[in-house]
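All protein chains but one are shown in place.
By written order: A, B and C. Residues from 1 in each chain.
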Amino acid sequence: MRFSGFRVIKEALTGHKGWKPLWRNPEPQASYDIVIVGGGGHGLATAYYLAKTFGKARIAVLEKGWLGSGNIGRNTTIIRSNYMLPGNEPFYEFSMKLWENLEQEFNFNAMVSQRGILNLLHTDAQRDAFRRRGNAMLLAGADAELLDQAGVRAMYPWLNFDNARFPIKGGLLQRRAGTARHDGVAWGYARGADERGVDLIQNCEVTGFRIENGRVRGVETSRGYIAAGKVGVAVAGSSGRVMEKAGMRLPIESHVLQAFVSEGLKPTIPGVITFGAGHFYVSQSDKGGLVFGGDIDGYNSYAQRGNIPVIEDVAEGGMALMPMIGRARLLRVWGGIMDMSMDGSPFIDRTPVEGLYLNAGWCYGGFKATPASGYSFAHLIATDTPHDTARAYRLDRFRRGYAIDEKGMGAQPNLH
Amino acid sequence: MTDLLETTALGLDGPAVERHGGFTISENADLALASLALRRDGTDPAPFGLTLPGPGGWVQGGGIAAFWTGPGQWMVEAPGGAARDFAGELKSACPDASVTEQTDGWIAFEIQSHAGANAITGLVEKLVNVDTGRICPGFATRTGLEHMSVFVIRRSEENLAVIGMRSAAGTLWHALTHAAARIQEGSA
Amino acid sequence: MLIPHPLLGLRDAQEFTYLGDARLIDRPNGMAENAAEAFHDYVYLRDNPAGVHRELWFHEQGDRSWLIVTRDTTTHEILGAELARDVALTRRGALSEGGAQA
Partner (left out) sequence: MTQLSGGLIDRGRTIRFRFDGKDYQGHPGDTLASALLANGVTLMGRSFKYHRPRGVFSAGSEEPNALVELRTGARREPNTRATVVELFDGLEASSQNRWPSLKHDFMAVNDLFANFFAAGFYYKTFMWPRAFWEKIYEPAIRKAAGLGSLSFQADPDAYDKGFLHCDLLVIGGGAAGLAAALTAGRAGARVILADEDFRLGGRLLAETHLLDGAPATRWIDRVQAELDSLPNVRVMTRTTVWGAFDHGVYGAVERVSDHLPDPNGAVRQTLWRITAQRTVLAAGATERHIPFANNDRPGVMLAGAVRAYANRWAALPDGPVAIFTNNDDGHRTALDLAEKGVTIAGVVDARPDARSLGRYQLFAGGMVTDTKGRHGLTRIEVAQNGQTTWLDCGALGVSGGWNPNVHIASHHRGRPVWDDGLQAFVPGEGGPVGLSAAGAAAGQGATGAALASGAAVAQAALAAIGVDAALPDLPQAESEFTAPHPVWHVPGKGRAWVDFQNDVTVKDVKLAHQENLRPVEHLKRWTTLGMATDQGKTANVTALAVMAELTGQSIQNTGTTIFRPPYTPVSMSVLGGGDTGANFRPRRLTPTHKWAKAQGAVFIEVGQWMRAQYFPRPGETTWRQTVDREVLATRKGVGICDVTTLGKVDVQGADAAEFLDRIYANAMKSLKVGMVRYGLMLREDGHACDDGTCARLADDHYVVTTTTAQAGPVYRHMEYARQCLWPELDVQLISTTDAWAQIAIAGPNARKLLERVVDGVDLSNEAFPIMACASLTVCQGLRARLFRISFSGELAYELAVPARYGNALIQRLIEVGADLGAVPYGTEALGVMRIERAMPQATS
C-alpha cells in the first residue's frame, strides 16, 4: 500500500477501514538464502537493501523481541557526518546522502530533519581540532562551517556566554545534519523489506549457529532450526552474547548509555547542539520533548539501565550550557547497551566462519549510520566484497595496525 | 629564613576566615603535611610516638596527627609547622619509610560548627556521599566533593576539616562556604 | 552503584575509575616468542560476558587502591571485591612456586 496525503484523507473519510498491516507476521520457513539476525535498524535496513538494491530473495530477519526494540527504538535520533578520519568520514557522508532521500524512497515519513548540528568549542586547541575536522569533512564531500562566537550567538542567543566555566568561543556547524524519528526509520525499513518479500519474524531468538566444516549452515532459534545460505548478524549491544555462540571473541565491550527526554515544550531548540566540555548534547523532538544525553556510564553492562551520577552529570552540563532549561522537567531516562569497540569505530566484515557476516561495534553512534550500514552490509553479504565506503571496518584491523581511533584514546572502549 | 613572602592558596596575603551560617570556615595555612609510606621490609613506624591509625582513621597526639590514606600509607599533620621542613623531620623519625613533603600540595579548610554536632552532620550530607553515621570524631576518608578529590576529617564533634588540592582552593572554598551558608538559610 | 571496598566498606562507585576485564593483570611476557600475538589478544580482546565479570576498578577519589570487583553485568549485582595487589601477589606466588615465571 502506498502512503500519501491523498490516502490519509481518503481513509479518514471512510473510517480508516482500508489501512493494511505495515508488515505480515509470517511463520519462519525451514530455510532461507539469507538470514539476518537482529530486527533493529541495521538488520532491517540490511534486509531492505538486500531485497531492493541487490535483488536477493528468500530473506528472513529474526528478532528476539519486537521489531525495532534495540537501540533504534532508544536513541537520541541524531544524524550527522562530522567525522575526521578517512576510514570514517566517507562512510558517514554516504549515510547522510541516503538519509536525504530515504523517505521518498521507502514511502514512509521518518521525519528526517536537517536542522543542523553545532559542536561548541571553548579553546584555541579545540578550534584547531575542529578546523581540521571540518576540512576533512569538506574533502569527503560533506558540509562544514566554522563559526566564531558571534556566529554561535546569532543561532542560539540564550546559551550561557557570560558566566560560563567554559566560555563558548565558536563552533563547528554541519547544516545538513539533524534528526530523524527513530521508530519511523525502523518501521520504514521494515515495511519496505516486507513489501519485497522479506520475512520479518518477531519473538524469534537465535540460540546458536550450526557450523559445519568452517561454514555456517543455519541458526538454532527459539522457534526451531532455520537453515541459511548466509547469516548476517546485526545485534548491536548483544554482539558479544550472540557471537560467543559462534565461538568468537570480539574486540568489543558492552556498555550502558543513558538518554533523556523532557516534558513536551513549545519550540525551544531548533537544531542539535553538542557541548563536549560539559558532556551534554541536545535537540528537540517534533513532539516538543528536549532529547539529550551525555557520556556512557563507563562500566560493562547488559542491564539496559544506568545510574544516577551520569543523570546528574548530564543535567549539570545542560544547565551550565543553557540555564534557561532549568524550569523544564526531565520526563524519562532510559538506558541502552552499546557495543563499544576498541577504537570507537564499527565492523562490517566477514568472520572466520564462511557465510557468517558481522555488523557491530557502533558504540553510541549507530543510529546515524543506519542507512549506510544496511547498504554496506547488504553489499558485503550479496557480493562478498566490502562496499567502498566501509572498507576500513575490518575485524582484523588491530592486528594489522589500522585502528580507526577518532578520539585517540587507544584500546579503552569506555573512553571512546 | 627566606625573605620571600607566602601567598595563601586562595591567593591572599593571609589565611581566610569567614563565618557562614552557623559555621566558621578558616584556611589552615600553617598546617604541615607529609606523607609516609611503608617500604617492603620496613617496620611499622610510630612517628614521634604516635600509633598510626587503620583504614578510615585519624589520630592525634604529641603535637602531630595522622590519618590513613591507603594501604601502608598515611598523611602526617603538624599543626603550625608549615614553615619548617616537616617532611625532613618525619624522615629522620622514620628512616625506614618513604616520606614525601605534601604541605603545599593541599589546602586544609577547618570548619567549626557553632550550632553543635548535628550541624556538622547536616553540612556533611550536602558535601560528600559518606554515611554520616560513620563520620564520628577520629574518622577520616578521601572522597569526591563537587568533582574534586578531598580528605574529610572529623577532628571533634564540632570540627571538620576538608583538605583539597591546593590549586583548586578557590573552587573548594566556594563549595564549602556556599553549602555552609545554605544550612543556615534553610534552618532559619 | 556501591563498591564493597575490602578495607573501607561500601563506597560510592563514583569515586572509582573503571578499567575493565581483570585479565589485564596477566600481562604477557613481551620477550616471549609469540609476544605480538599475545599482546594483540591482551590489548584488544577482553572478556565481555553477559553475567559474572571480574573487572578492575581504581579507587581514584579514595585510597588509590586497584580493586578486582566481581559483578554480574546483567543485574549489576556485586559478588565480591578484592585488592588487586593481593590477587596479583597470590598469582605471582603460585606462578613462582610452579617455576613458570621467567
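Rule of thumb we're sticking to: a contact is a pair of C-beta atoms (placed from the backbone, for glycine too) under 8 Å apart; a residue touches a chain by one contact, two chains touch by 3 or more.
Fair warning: this is a prediction, and the values are worked out from it, not measured in the lab.
*Asks:* Which shown chains does the chain we cannot see touch?
*Replies:* A, B, C
*Asks:* With the missing chain put back, one of A:Asn88, A:Asn119 or A:Asn160 would touch it. Which one?
*Replies:* A:Asn160
*Asks:* Of B:Ala65, B:Ala93 or B:Val128, which one is in contact with the hidden chain?
*Replies:* Checking the options B:Ala65, B:Ala93 or B:Val128, the one contacting the hidden chain is B:Val128.
*Asks:* In the whole complex, what residues of subunit C lie against the chain that is missing from view?
*Replies:* 1-2, 10, 17, 19, 24-25, 27, 39, 42-44, 56, 58, 60, 64-66, 75-78, 83-85, 88-89, 92
*Asks:* By the contact definition given up top, give the residues of subunit B that touch the hidden chain.
*Replies:* Residues of subunit B in contact with the hidden chain: 1-9, 11, 29, 35, 37-41, 72-73, 82, 85, 98, 100-106, 125-133, 146-148, 165-172, 174-175, 178-179, 182, 185-186.
*Asks:* For subunit A, which positions touch the chain that isn't shown here?
*Replies:* Residues in contact with the chain left out: 3-5, 7-9, 11-13, 16, 19-25, 65-69, 73, 100-101, 103-104, 107-115, 122-125, 158, 160, 163-166, 181, 183-184, 187-188, 202, 262-268, 278, 284, 286-288, 303-305, 307-308, 311-312, 315-320, 323-334, 398, 403, 408, 410-411.
Convention: only the chains that are shown with their structure count from here on.
*Asks:* How many angstrom lie between the CA centroids of subunit A and subunit C, rounded to a whole number?
*Replies:* 32
*Asks:* Of all the residues in subunit A, which ones touch at least 2 other chains?
*Replies:* none
*Asks:* Touching two or more other chains, which residues of subunit C qualify?
*Replies:* 14
*Asks:* Residue numbers of subunit C touching subunit A in their complex, please.
*Replies:* 1, 13-14, 18-21, 40, 43-46, 48-50, 53, 55, 71, 73-76
*Asks:* Which of the residues in subunit A come into contact with subunit C in the complex?
*Replies:* Against subunit C, subunit A makes touches at 240-241, 249-254, 298-303, 307, 309, 342, 398-399, 411-414.
*Asks:* Within their complex, state which residues of subunit C touch subunit B.
*Replies:* Subunit C reaches subunit B through residues 7-9, 11-12, 14-15, 60-65, 83, 85.
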